[in-house]
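Each remark here refers to the structure printed beneath this line.
Just one protein chain is left out here, and the rest sit where they should.
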Amino acid sequence: ENIHERKNEAREQVLRIVDIDETTVDPAVWGQNFPRQFDSYKRTVDISHTRFGGSEAIQKLDSDPRLRDLFDGYSFSIDYREERGHAYMLSDQRETERVTKAKQPGSCMHCHASNTVAYRTAGLKAGAAGTLADALTSVNGKAQLFAGFAEICAMPFDEATKLVSHPVSCIDCHDPESMRLRVTKPAFMEGIASLARSPQALPHFPSIERWRAGSRKADYDPNAEASRQEMRSLVCGQCHVEYYFAPPKKRVTYPWANGLGMDAAEAYYDEVGWTDWKHAQSGAPALKAQHPEFEMWSQGIHARSGVACADCHMPYVREGAVKVSDHHVQSPLLNVSRSCEVCHRYPEEEILARVDTIQKRTSKLLESAEKATVSLIRAIAKASEAGATDEALKIPRDLQRKAQWRMDYVAAENSMGFHAPQETARILAEAIDYARQGEIAVLRNP
Amino acid sequence: ENIHERKNEAREQVLRIVDIDETTVDPAVWGQNFPRQFDSYKRTVDISHTRFGGSEAIQKLDSDPRLRDLFDGYSFSIDYREERGHAYMLSDQRETERVTKAKQPGSCMHCHASNTVAYRTAGLKAGAAGTLADALTSVNGKAQLFAGFAEICAMPFDEATKLVSHPVSCIDCHDPESMRLRVTKPAFMEGIASLARSPQALPHFPSIERWRAGSRKADYDPNAEASRQEMRSLVCGQCHVEYYFAPPKKRVTYPWANGLGMDAAEAYYDEVGWTDWKHAQSGAPALKAQHPEFEMWSQGIHARSGVACADCHMPYVREGAVKVSDHHVQSPLLNVSRSCEVCHRYPEEEILARVDTIQKRTSKLLESAEKATVSLIRAIAKASEAGATDEALKIPRDLQRKAQWRMDYVAAENSMGFHAPQETARILAEAIDYARQGEIAVLRNP
Partner (left out) sequence: MQTPSRTLGYAVVVLGIALGVFVGVSAHTFVVAKGTSYLSDDPTACVNCHVMREQYDGWQKAAHHAHANCNDCHTPHDFVRKYLTKVDHGWRHSKGFTLNDFHEPIRITAKDLLDVRENCIRCHTDLVSHIASPRADSDFEDTPNCVQCHADVGHGPAR
């Protein structure tokens, strides 16, 4: 490419070749107007590799056999893989043995597909007012979305998955009119509203602090109130969070009423009396943590410093004179110069070494936490075989619930400690403390 | 003040009123040439306060009664205070009940006084060649220093303390000729030389990595090889480190042969078979950690980023037309605008809030680690009263040694986790793990 082109590029503007609206689900259509973003978006099919991340769908149950014991009796002991690019989210969900060998609800659709249209159509079927032409943010649009959300969560998986056809797509994060970022996932909208009403300080979300200072009558609405920089994280927080399916209708729910983070979520589950499964070996009322990236990032110095998910996972790339966001969402370690060096003036090797130090410390501690938890599980199992009463095993089992929740909160978080190094280590320290105390309790009164 | 005055002031500043040389111990004399530095140096008498630091000599044994159990049988259970400004180092040492109620050696002088002249005089007495006029870095100067160091370490405290009359003074950190920074503490020179020969990677000390790449014949000598920026930390590392008095002559020794940090020091003590005291309640062969600020800083991101002790604890201060180093060495939290804000452009409250988050997480974990260790101590004591053999208690006691060392390594470090937040939490997690495992071991075979 030569200079004349580059000088022209500098003046180039986006010209809209096709019209896109609230019904345009197919990213290829959007891609005609925004070829650069579409090209990188498609590259999320690439398979890559880093020490603790990357996108090879390896079986975690084989690379870390302790997980089979830890999740014994739960579907995660059947099939549990390293996650990969956005392009795979729909197929990976359909193919996992957690779905093929266990029964799952329509709730699963919430984060593995482009579903604004699917939800709204189902909502209209269920009697919501208006048409698909209504803006998603309009009263009708929202009503349709939430009605359909409730319907589809309550469906069986096989029925629900027929209603969606694309992984996360442009329309899930962008307003087709203005291209502005927006959030569209119902459970997230409900979750962030309850978070805003929580007592937890949220310095990294100024717009929530502003809302709190106001009348607090209407719910906090990110699409109306969040800054652009906040949206660069909120769109990811739609899915990269811990969740559960609230009975009776399996509504996808984020446990944020007490705040974000490990302790706040645990308190919430204890309050509503939620348990994911009864552990097969120990009989403990266990919890399963899932990808709390958004929550862990919130505890870290980057969030506090206003650094968004997109700053690292979708850095700007200069194409000629224009800068575009890299829609090949992946591990930043595969793109250090753009993801990190804009803010950190160190050579790539140095930056990788810093991350490695943080991640190795974490993985060593995680191993200790897993060992301690497995050892407690064994101790409880042994005691109950030896005839210990549920009465006598109540305390040890409750301690297992606490320990396992903490251990898993880190194991399920996908940055191996990077998003919040000290907080991650703190959580693992507590996991170890509870697990060992549980074993002591078993030994004290067998 | 108008420009002309400032310009004149600027020209006067380097003017030398008195001659200073290797025999000039009194800081007041140096102060005639460098009034600005001397004025701030004197301010280390000030008493101030922060949440976890500051300079009120409060009795730690009262604010945290667990310490009495933890150090039972050792002098630190008699008197253990919050440390304060440099101006107090000599008097505080003379007055502590660890000295007045227990026997201590001359080794104590190494870090609580200006002692280059005291050491060299003793060295000359002991027959070293040359005179005090020799440069400290000359062959004779060094020989005198090390000979006297050996002599004074072996003396009783009362005799040795008569030989010194000033707390750390200009001459301990500065070359009287050039005013360049220098290190003068014998144990540090020996320690850093052994560190250079250790296998540990030291990215924060490029001059050591350079030395390693060389012939390695002569010892690594900071005064000859370290950069100015490295010296801004090394001068502090002379004293703010973990140490022990190596038998038979009570030579102050830094356990760095395996590298800096908690694990490297523990390995060293295990190798040489060192134990500080036999725990009065449990009989465990315990270790006492002391102020490993230099080691902990080395594990943190600031060291890795080339940020020196002096950058935060002796920030530049603008005085009229010149800026000088603030010699009022103290908690940076009392001077955030200069200590932090040049590099971190956040308001003071925000910076204080960040430190507070780190320190509170640490202190909560530290409490858990102390509780776990005390609980192990109790368990061992109970078992041995019940007649358990030393044989049976060997493993629990060894685990106490490991747990207590880790717990204390953080308790004795004076930044409450700030110098290396993740590493500090990691160490406490291990402390808890070992302590609880010890208790389990006791219960398993009583």
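Order of writing sets the chain letters: A and B. Residues in each chain are counted from 1.
The definition used in the following text is that a contact is a pair of C-beta atoms (placed from the backbone, for glycine too) under 8 Å apart; a residue touches a chain by one contact, two chains touch by 3 or more.
Being a predicted model, the structure only gives us computed values, none of them experimental.
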Touching residue (missing chain; options A:Glu341, A:Asp356 or A:Asp398): A:Glu341
Absent-chain contact - pick from B:Thr24, B:Ser48 or B:Ser227: B:Ser227
Residue, one of B:Ser325, B:Thr357, B:Ser375 or B:Asn414, that touches the chain absent here: B:Ser325
Contacts of chain A with the absent chain, listed as residue ranges: 1, 3-4, 6-7, 10, 305, 318, 321, 337-338, 341-345
Hidden partner interface residues of chain B, rising order: 6-7, 10, 13-14, 36, 227-229, 306, 311, 316, 318, 321-325, 342-343, 345
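Convention: only the chains that are shown with their structure count from here on.
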Cα-centroid distance, chain A relative to chain B, in whole angstrom: 44
Partner chain A, residues of chain B touching it in the complex: 203, 301, 304, 350, 353-354, 358, 361, 364-365, 368, 372, 417, 421-426, 428-430, 432-433, 436-437, 439-440, 443-444
